[in-house]
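All protein chains but one are shown at their positions in the complex.
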Amino acid sequence: MHRVSHFFKDLHKNLPILLMVLPGAIGFILFSYLPMGGTLLSFKQYRYNGEGFISSFLSSDWVGLRNFKFLFGTNDAYIITRNTLLYNAAFIILGTFAAIAMAILLSEIVNKRLSKLYQTGMFLPHFMSYVIVGFFVYSFLNMDKGLLNSILERFDLQTVSWYTTPKYWPYILTLTNLWKTIGYSSVVYLAAITGFDRSLYEAAMIDGASKWRQIRNITLPLLKPLIIIMTLLAVGRIFYADFGLFYNIPRDSGALYPVTNVIDTYVYRGLKTTGEMGMTAAAGLYQSIVGFILVVTSNYVVRRIDKDSSLF
Amino acid sequence: MAANIKKSRDIHSLSPFMNIVFNVIAAMFSLVCVFPFAFVVILSFTDEKSLAQHGYRLIPEKWSTYAYEYMFQNGAQLLQSYGVTITVTVVGTLLSVMIIALYAYGISRSSFKYRGFFSFLALFTMLFNGGLVPTFIVVTQVLHLKDTIWALILPMMMNAFNIMIMRTFFKSLPDGIIESAKIDGATEFQIFRKVVLPLSLPGLATIGLFCTLAYWNDWFNALLYIDNPNLVPLQSMLMRIESSMSFILQNSNTSGLGSLAASLPQETSRMAMVVLATGPIVLAYPFFQRFFIQGLTVGSLKE
């Protein structure tokens, strides 16, 4: 009894904010939680019986963990896991670093008009699909007519068959990814920096702090919570690879698979012949669980160091 | 003289030398980013045959507007699709920013008892999802949104990523402001509207920008939920042309599709599609930039 009354007291006290969160919570429940039951498909061999999804779902056979087998059963398992993790780790580290650097740089440029012009320019790659970017990379790297090979030729250097030489591709893919994402991700940091309280800088200025010191002692510490959040969020997606980047940029060239095959491309290739719905669901669940474990762990670490910056 | 110049310089700013260095770096990178896009525009005005013959050229042998003529053959459809896209983007962004801001504000308040739960509720959706078919069933069979404009808006309305960004922005506001407003007798909603929101413009602009881009670029929801040609947004229409084109080319040998291959739009048309689809939204970016104004300080608003 006491508990219940306590609960309603709490509820009443928090009611205004509860009402604020409510629309969003309903949105999440409808469009994210309600469909989540579909995760169970990863343990089924889904077959239709002509009477709608629920009924078909119930009448399909349970197959235990069989749908997960294709992710672990082969030599490729190691390669795709390694590639996915390493590339994403590189993207997170380099991407965060570059985005922050670019944001600080843009915020410090004296002529604000120019700064805005640069910003707009950096945003353009975000609008180009990887299919189109793939055309451009190809026009650079193509064996006979490619720009890069004609330059090499002019300097009497050995030309390279780019699309069959794996060793260059970690760099090509990383550069392409950075090129495409820096403009977009620096916006968040830029917005945060412009929101900072100017009086802090003025105080530092009066103390005679140099620009570098201001950046190190004011800007970066103030950015810390945002950097942590962005990194934690990225860590949660570390097992998801950008399909367009890893499929379209290397033109699905077989010789490059050892360095370009990631979980998402592997699943795509593997399931295009059979189209098993349960296996698609299994791959998604696997990616989710790994991401979940990583986020919870790193969130725990963050909590120990700085409670306020943690995600939950 | 030199001393004079130095004095008149804003004390905030960089040394002239560093300013030049920063400018050069930013300008170079920005150029690298703009270049391919400019190239796309040029290619879209290149004559198809001369493109096939000579490959990508900065100055084409022969200019042509054929690609645009091809795209505008369906002029009415194109306009209609622009209309759908703009409606979805504007309504979706407004709705989304509003709900996300409310939600993020709630979970940013340390006095809110259930903030841990609701943070987790949001975050969990970033990590787990039910997959295509269950989502499709909820949208079509539970909510009956098929072939309505809401099918393009509502499924994308909530986004945990944006919520977390916004929460961080709210958290960085000094606690004192909210407390003092409370002492002045303001209700939670009043505090949110009159004190918190004005201070969070850069953050709101950021997620507003992200929402705008997400709605503008979305084609997948339309593929799933829209059959009525009057409700097909721009990106979806262009994606449909693009994916059908590559499908027909890849299968033309093993099916009856061969005869269709000849009537397909060519590479220049693809480039024209990119220009048509991204041109307008690129122009929207400066609008958001207005909110990233330096010096929007807590102090100045307090007065």
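By written order: A and B. Residues from 1 in each chain.
We take it that a residue touches a chain if its C-beta (ideal position, glycine included) is under 8 Å from a C-beta of that chain, and two chains touch if they have at least 3 such contacts.
The definition used in the following text is that contacts and distances are computed from a predicted model.
The protein name that UniProt records for the chain not on display, among "Hydrogenase maturation factor HypB", "ABC transporter substrate-binding protein", "Cation:proton antiporter" or "NAD(P)H-dependent oxidoreductase subunit E", is "ABC transporter substrate-binding protein". Displayed chains that the missing chain touches over the full complex: A, B (touch as defined at the top). Set against the missing chain, the residues B:S15, B:T187 or B:S243 yield one that touches it, B:S243.
Touch with the chain omitted from the figure is made, among B:I100, B:L123, B:I137 or B:V275, by B:I137.
The chain that is not drawn here is touched, among residues A:N111, A:T164, A:S199 or A:T297, by A:T164.
Considering the complete assembly, chain A touches the hidden chain via residues 3, 6-7, 10-11, 25-26, 29, 45-53, 55-56, 66, 69-70, 73-76, 142-144, 161, 163-164, 251-255, 257, 261, 266-267, 269-277, 279. Where chain B meets the omitted chain, the residues involved are 48-49, 51-53, 114, 117, 132-133, 136-137, 140-144, 223-224, 227, 229, 240-264, 266-267.
One rule holds for everything that comes next: only the chains that are shown with their structure count from here on.
Considering their complex, residues 10-15, 18-19, 22-23, 25-27, 29-34, 36-37, 39-40, 55-56, 99-100, 102-103, 105-107, 109, 112-114, 116, 118-131, 133-135, 137-139, 142-143, 154-155, 157-158, 161, 163-165, 167-169, 171-172, 174, 187-189, 192, 199-203, 205-206, 209, 213, 217, 242, 267, 270-271, 274, 277-278, 281-282, 285-286, 289, 291-299 of chain B touch chain A.
In the complex of the two chains, the chain A residues touching chain B come out as 10, 13-14, 16-18, 20-21, 23-25, 27-28, 30-39, 41, 53, 102, 105-112, 114-129, 131-133, 135-136, 139, 145, 179, 182-183, 187-188, 190-192, 194-195, 197-199, 201, 205, 211, 222, 225-226, 229-230, 233, 236-237, 277, 280-281, 284-285, 288, 291-292, 295, 308, 311-312.
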